[in-house]
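Quick one: this structure, given as structure tokens, is what I'll be asking you about.
Note that one protein chain of the assembly has been removed; the remaining protein chains are unaltered in position.
And then chain A:
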Amino acid sequence: MLKNYLKIAWRNLTKHKAYTIINVGGLALGMAVALIIGLWMQDELTHNDYFSNKDTIAQIFQSQTFNGETGTGPAIPRPLEKAFRDGYMDNFEHLVMASWNNSQYLKYKETSISRTGNFMQREAPEMLDLNIIKGEKDGLREINSIMLSASTANALFGNEEPIGKVIKVNSQYDMMVTAIYEDIPFNASFNDMHYLMPWDKYLTTAEWLKNAEDQWGNNSFQMFVQIADNTTMERVTSVIKDVKKDLNEDTAQFNPQLMLLPMDDWHLRNFFENGKQVGGRIKYVWLFGIIGVFVLLLACINFMNLSTARSEKRAKEVGIRKSIGSQRGQLINQFLGESFLVVLFAFLIAVLIVVISLGGFNELARKEIDFPWTLPSFWSISILFIIATALLAGSYPALYLSSFRPVDVLKGTFKAGKHSGLPRKILVVLQFTVSVAFIIGTVIVMQQINHAKNRPIGYDREGLVQIPVMSQDFTGKYELMRNEFIASGAVVEMSSSSSPTTNIWSNRSGWTWEGKPEGFQEDLAYTEVSPEYAKSLNLKIVAGRDFSREFPSDSNAVLLNETAVKYMGLKDPVGKLLKDEDTENPSEPLKIIGVVQDMIAQSPYEPVKQGMYTFDKYGNASFYNLRLNPKQSAGQNLAVIERVFKEHFPNIPFQYDFVDEEYGEKFAAEERIGRLSGIFTALAILISCLGLFGLTSFVAEQRTKEIGVRKVLGATVFNVWNMLSKDFLKLVIISCFIAVPIAYYVMNGWLQEYPYRVILKWWIFALAMLGALFVTVVTVSFQAIRAAKANPVKSLRTE
């Protein structure tokens, strides 16, 4: 019996090829989208599952309030460690101070590489439960020890035994390899931690690190903890929240509040607003989840629609089977079985599509997702998913088809009831509502990105290259390098700065100035630069003058940006002084010599932050900014620069970044969303059109006789086309009017996140509607015209 069913099902599929391609192909596409989104969500939601102590690990976050604006971040001051170790250790299993992730040059024999990693306290490997491949877990015991990730060890040592070998770090200090740990996977925090060195070593690398030991205002460090077994994150947060405020009067005015951010939240829920956790990336996880469900729903709707639409063709079979002795239950089973078969078939194709497209998707979404061939939970979910889809898509046709009375269908008097088309119409409306909403959403995301991209950024980022300055080797060589680079002809101007052009690494407060309002708590972006900074960036001076080597007093000069002048309430800023608030042991006052144009250093979606640029007295440069010679190609310039660089720093790998590429990175997240939603929109439209195409061909076939009669009575091709298209166009217009308010509401909410945003214009909505109508007309016409051109003699004879 099963064989008989399978045979019928298979022959039905192969006989009606177009129908099968639409039905199976559409369903497979929908399933592939749902699968990919599912895999992506799974990847996002299992971020950090790699760490066995994930549920008890947390990072200390701090909120502070400046002028009524509360900011929250992971930076904390060093004295907090002592405070915790002295009085709060019963809350913690482990407490680990850590540096920021930074890159270092690692050198063994002739091999020199640059890798990112952290300095951490001794308990870190234990807390993170690193998977030690070689050596000992307690590898940070000695101050001169270093632990390496497996890939780093491989790059440095190849097949040599790494343990016990001494490597040179930043051509400064020798460290002995004590352990090799498995690389932390891409979908986990610390995945860029390729070395681990002792915290105590870190403290010896710079004077200011040591000095920070009792500076409560110097928020330059990170602290990770694992909480004790007998407590919870909430309880620990309530215990520690006022520790800093209670211990230090000077910073108490900013109302510092401490809290734990559980490891589980690091990736998906790390946004804060006014000191409160307000979600984060999790929003996109759900957004894409909803998109996945909708696309799958569209595909299922097609399947149901086409199956029921075709049911009248299968009616005869039902009649014959019933008259031969089949019972209704058997027919239901048969049709459900067929649906199951088609869904299974579609699933196999979907898996194929996913396997083929996963590489491209990973690139697009910046992921490293593998197809989970061996994951039992994946397969069990897939099986459930297949059964659910088969039931969802197949139950309606199964119940409907099996209810036919054999006498009716065999006599040929069978006609679907007057309202049998209604569910089908509702489903078409639903499909196009989703599609139109997707179109509008995608267009708005793209517009917002372009809007931000076209925003003037204040400096000239083309032909600007930055070289990171990380090693002590660079100390005192700025002037030399500047002269050499310019003399080489590849560089027309060069400067140094303590932050990259595309970010702000430091903020300062604690100044007074003439006319400063009482109680004003300023917060200024702070960058130390060499005198040629503005010139090398082509940053315009709007008032006063630039730094100059002619004036030795410029070492105590400062440039403000336009926003800072407004922010500080300065009427005539040039010549005014910025004095240290600390009256007992003040640093020298800074004289404002000029005002520069605002430049976007942080988010292109937000207003430029008030900032100051001071003269780099102590050689705190982190970057060289090189303005390439515009008369030569970038490749030629870089080759020359590398040669000059290697002459002076033979031990350091030559690294550089194009500033315009770095700036482009700021759009990466939005562009990814834009591109993904664009693809999903295209698929949603394709699936909807496939469905519409199938439905039209069915309707045209169903009305063959009517069309024949009308033609005999004098209807033109246009009349018939009009008659067939009108019904569908009506449905699509209804969809548009449902989709527009929904899309407006959702996208308006999304845009609120961006202070610098595009204004929603009515034509976007009109365009999306016109687009949907156009696609409908094309799809429907294809079938309608064919039906209209058929010879009526033929169609009437079939009766």
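Throughout what follows, contacts are C-beta pairs under 8 Å (C-beta built on N, C-alpha and C of every residue); 3 or more make two chains touch, one makes a residue touch a chain; residues count from 1.
Just so we're on the same page, contacts and distances are computed from a predicted model.
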Protein name, per the UniProt record, of whichever chain is missing from view ("ABC transporter ATP-binding protein", "STAS domain-containing protein", "Nitrous oxidase accessory protein" or "tRNA modification GTPase MnmE"): "ABC transporter ATP-binding protein"
Selected from A:Ile356, A:Val407, A:Val542 or A:Leu770 as touching the chain missing from the view: A:Val407
Residue, one of A:Ser323, A:Thr716 or A:Asn748, that touches the chain absent here: A:Ser323
Residues of chain A (touch criterion as defined above) contacting the omitted chain: 1, 4, 7-8, 11-12, 15, 316-317, 319-327, 330, 406-407, 410-411
